[in-house]
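Showing chain A:
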Amino acid sequence: MLSLENITKTTQEWLLTKFSPQMALTIECVIVILLCITLFAVLGLVLVLLERKVAARIQIRLGPNRVGPGGIFQTAADTLKLIMKEGLTPDSADKFLFNLAPFVVMMVAMLLLAPIAFAKNFQIWDINIGVLYISSVSSLSVIGILMAGWASNNKYSLLGAMRSGAQIVSYELSAGFAVLTIVVLTGSLRISDIVASQQNGWWLFKGHIPVIIAFILYIIAVTAETNRAPFDLAEAESELTAGFHTEYSGMKFALFFLAEYINIFIVCAIGATLFLGGWMPLHVGSWVGFNHFMDYIPSSVWFMGKTFFLIFLIMWFRWTFPRLRVDQLLNLEWKYLLPISLFNLLLVTVVAIMGWYF
Partner candidate 1 sequence: MTNEAIKEYITAHAPEATYDETGEWLNIVVEANQLKPLANVLYGQPMQLDFLFCLTCVDYKTQLTMVYHLTASTNRNMNIVIKVNLDRSNPVIETVLTIWRTAEFHEREVFEMFGVQFTNHPDLRKLILEDDFKGWPLRKDFEDPINMIKL
Partner candidate 2 sequence: MYNQTDIIKDTTDLGPDGELVVNMGPQHPATHGVLHLVVTLNGETIKKIEPHLGYIHRSIEKMCESLTYRQFIYVTSRMDYLSSHINNTACALLVEKGMQIEVPERAKVVRTILNELTRIASHELWIGAMAMDLGAFTPFFYAFREREMITDIMEDTCGARLTMNYIVPGGLMYDIHPDFQTKVKAFIKQFKEKVTEYEDLVTGNVIFQSRTKGVGVLTAKDAISYGCTGPVARASGVSCDIRKIAPYDAYDRVQFDEIIETAGDSFARYIVRVKEMNQSIRIIEQLIDNIPEGDFVGKTKNVLKLNKGEFYQRVETARGELGVYIVSEGATTPYRIKFRSPGFSNLSVLDHIAKGSKIGDLMATMGTLDLVIPDIDR
């Protein structure tokens, strides 16, 4: 059967027969980098279009429908436009940091791709501290945003960046605690172990109350962490025009834009891995025929399906809710989400110690 697992295996075997192990590793790295960049470009195009279509349907509109059938080439055309645009740098900006910031944001997003299991045995780097790696690297993206806000020498940008800093630092906690819930239950930080632990049922559907609470907390926290509405205070176009990327134009703006969507993809992918079983197909108890049928669907389709479901959920939030105020945002974290997370962690620890889970 042609699956991603077989492809990688045969490629590696073929490379090892032709080259020395070091050389083969180098070539593999290059291939992975190229694949990552391709994935970025494709995801960016798809997610922006998806967002616009979802927004349009919610807002009783049609959405983009001029470029290509159903408007599918709209984002490609937009990208072309952004590439052609002049990339302005403000006169009084800190030029080095100003130009560096979009790449920092982008690189952080790229680093996060490493431990994600896209399909069965299809993973760039199955590191044994996968979850820890993700939560530590993802908090680096705030550096890029702060850099952009400060270097622009624009008051709106600075305000947006400062808001973003406060926001990401706080919501990192809740996201971490939510992830920890699953780690406590599985006893491993390795992504492949976490996926494997959901062999006989996804964590969310096993019916553990702490997991359900953790899932809700996770969705809220990562929405905030990726600066999406209702927590898009860093951009908050009705308050700060465009927040930290007010002064950016052309391709540098596109990188920010892309990084936002990639970040959404990544956090949703992690959410899918932790709570919805990653690439595991849906199995229902003793329905052998049903389970067998589900196994026929490739594992990458399962993974993408779950991820896009979560992405849709986050988009749905964005087009429904008003934005919070900056102090309410922090109140929500410190007065509601954090106590609930701590309580939830306590609960799940008790559950784990007593062995009340399956």
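FYI, contacts are C-beta pairs under 8 Å (C-beta built on N, C-alpha and C of every residue); 3 or more make two chains touch, one makes a residue touch a chain; residues count from 1.
Criterion applied: all candidates are chains of the complex that A comes from, given by their letters.
The structure displayed is predicted, hence computed values, not measured ones.
Here chain A touches just one chain among 1 or 2 in this complex, the one numbered 2. Taken together, the chain A residues at the contact with candidate 2 in this complex read 55, 58-61, 155-156, 159, 163, 229-230, 232-233, 236-241, 319-328.
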